[in-house]
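Removed from the display is one protein chain of the complex; every other protein chain stays in position.
Presenting chain A:
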Amino acid sequence: MAGIVTSPRAGESSPVVPKHLTEPRIVRGILIGAALLMVGIIIVLPLLTVITQALSKGWEAYLSALREPEALAALRLTLLTAAIAVPLNSLFGLAAAWALTKFRFRGKNVLVTLIDLPFAVSPVVSGLIYVLLFGAQSFIGPWLAAHNIKIIFAAPGIVLATMFVTFPFVARELIPLMESQGVQDEEAAVILGARGWRVFRKVTLPNIKWGLLYGMILCNARAMGEFGAVSVVSGHIRGETNTLPLHIEILYNEYQFAAAFAVASLLMLLAVATLIAKSLLEIRIAGGSRKHEH
């Protein structure tokens, strides 16, 4: 699904609308005011809430909530999960984009639709499917138990569920990008005698590096912040199978609001950093594709 509509938009060249085609000054003022109010209430207010609540008991409490062993364990698991899910999904995105954009074959549209599938699945269902596949009651559950392999209520389940929800991110950035770049550059390299891996590294990669990075950053943000899917498979064992979002939930449900928001502020910083990186990359990608057109 165009689930996350994040394709880099062309530069910020806002068209200069001629005077007779715009609204009277007062209407413009009202509309801008209303828009700012909306953004203020819907988006800025939650951000301010996180900051004020996190610091409501002072800096000492804020820092100690972050230094809790359980918070650190949750941070480690979150980083580990992203460190596995993001590279694997990036590799998949590269392979899928290469196959789909450099060759013609039957069933292409079906494949593209299937890649988008995880965006259409509720996070809770994304976790559920792995419980049904690997849980104690499942077909292979008894075998896994006999061999002492823990997937559900353990780190592997968390990683799998995260891989599922972040599955399309890199692929859906790269497919349109590589589609628009065509195959001429690569074909020329092959004619000049370059081989497989070299063609990719020397010709393709420089053309797509910013798009790849863009997809990876979005993939990472979702991987570190995923809640619903991970919540289903984690089992909520403190210090062991809690990621940062799950740790926030536990603190919040125990009425440790300041601590919950302190941990939440970390993830908020990640979100803001992601947005900034995203805007910077959009400028680069827009610039790059303009160069490509000329």
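The definition used in the following text is that a contact is a pair of C-beta atoms (placed from the backbone, for glycine too) under 8 Å apart; a residue touches a chain by one contact, two chains touch by 3 or more; residues count from 1.
Heads up, the rule we're going with is that contacts and distances are computed from a predicted model.
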item	value
Name under which UniProt lists the unshown chain, selected from "Ferredoxin", "Membrane protein", "Alpha-D-ribose 1-methylphosphonate 5-phosphate C-P lyase" or "Sulfate transport system permease protein CysT"	"Sulfate transport system permease protein CysT"
Interface with the undisplayed chain - residues on chain A	1-6, 9-10, 12, 14-15, 17-18, 20-24, 27-28, 31-32, 34-36, 38-39, 41-47, 49-50, 53, 88, 91-92, 94-96, 98-100, 102-106, 111, 113-118, 120-125, 128-133, 135, 137-138, 160, 163-164, 167, 183, 186-187, 190-191, 195-196, 199-200, 218, 221, 224-228, 231-232, 244-246, 248-249, 252, 257, 260-261, 264, 267-268, 270-272, 274-276, 278-279
